[in-house]
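Complex shown without one protein chain; remaining protein chains in place.
For chain A:
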Amino acid sequence: MARNTIIPSQVVIEQRKRVGIQLETVTNVSGTDFPGNYPDEDHAWDVIKFAENFKVEFHTLAPWDASFSLIGLDASVANAFRRILIAEIPSLAIEWCFVNNNTSIIQDEVLAARLGLVPFTGNRVGLLDFLKWYKKPAEGEEKVEGTDYNTVVLDLQIECTHNKDAARNERDPLKKYNNAHVYARDIKFIPFGRQAEHFSGENAIRPTNPDILLAKLRPGQVIDIQMHAIKGVGSDHAKFSPVATASYRLLPTIDILRPILGQDAVKFKKCFPAGVIGLETVTKKEAAQKGSGYEGHEGEKKAVVFDAMKDTVSRECLRHEEFNKKGEEKVKLGRVRDHFIFSVESVGQWNSDEMFLESIRHLRTKCESLKADLADLKMKGT
């Protein structure tokens, strides 16, 4: 590069990252930090630069629910992780139902579809390492017999009967009858082959949420279904998706441009979810400062931003004249374009944080295979 490169100031960089949120529009939506956009500025992607700026912050970390921020990332990459989490990480779900008997009100095919959606949990090593893919036969081909390392057998056998101990005038079906409701916990795991080594006792394969209502029965009605569960991916069917939610949002920003005082401050606080805006008293020092807008307001309440991350960006504050009068706006809402607050909620087979790491691994393998293909292409071209 012949010309000298200009390095923009930190303030300018921060300004460029802001998405503007107005009453009815969203402005400055697309990123501008790509090569050639700003004359004489270097925006070529660089690993070292990226590594210096990239940050990860954890907000909550429970086994099945994690929330963390990825800062300094491009939206395309953040979105790739989200999509991989939803559609490409494998998990176990019921795929075949063998209905021996079902005299309940719910039809076989509807019940089968419901059973497929029930999430299962169990020994993590067993689920992630021991269990392998079941290769589905092609259209028209005969189904291949499953083995202990690719098929899990489950059983649901339940019959509704009269409860002899119930009061004569009992009206609640749950007390009047036995097994009036069929729950996910009634599904029993049947280990075979080497499965008992990994899945026994408290490590057994079981529904993550035992209280899912599957069907309702009345005396004399029976359900007897054997089920085969296999590993699959969410792109095939949503039941195989390992996440309940995997989503991100951009960090909200709230800038108070002019002081908001007294009753206005209380009203302003009410425009936001709890914990976003707080009230503080104007100090003597602030009141003494010329041109601060606090002159003569010592001891009054003023609105202060406590935690913008908790904001839902409802834009309620922009609806009120006192905060959003044209020409003298007191508040500016925005979002940071490269600050992604992820929320990954596992459905029971993966730990949330491990699952995110797995999504990174997936993206890497994709990149590597693309790289290999490109190299192959080059060789063919010459």
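Simple rule for what comes next: a residue touches a chain if its C-beta (ideal position, glycine included) is under 8 Å from a C-beta of that chain, and two chains touch if they have at least 3 such contacts; residues count from 1.
Here is the rule we use: contacts and distances are computed from a predicted model.
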Refer to UniProt and select, among "Metallothionein-I gene transcription activator", "AAA+ ATPase domain-containing protein", "Putative actin" or "Vacuolar -targeting 12", the name of the complex member that is left out. "Metallothionein-I gene transcription activator"
Option touching the unshown chain, where A:K17, A:R82, A:H198 or A:K239 are the choices: A:K239
Pick from A:V19, A:A66 or A:A112: which residue touches the chain that isn't shown? A:A112
Looking at A:T103, A:Q263 or A:T283, which makes contact with the chain not pictured? A:T103
By the contact definition given up top, give the residues of chain A that touch the hidden chain. 93-103, 108-109, 112-113, 115-117, 220, 227, 237, 239
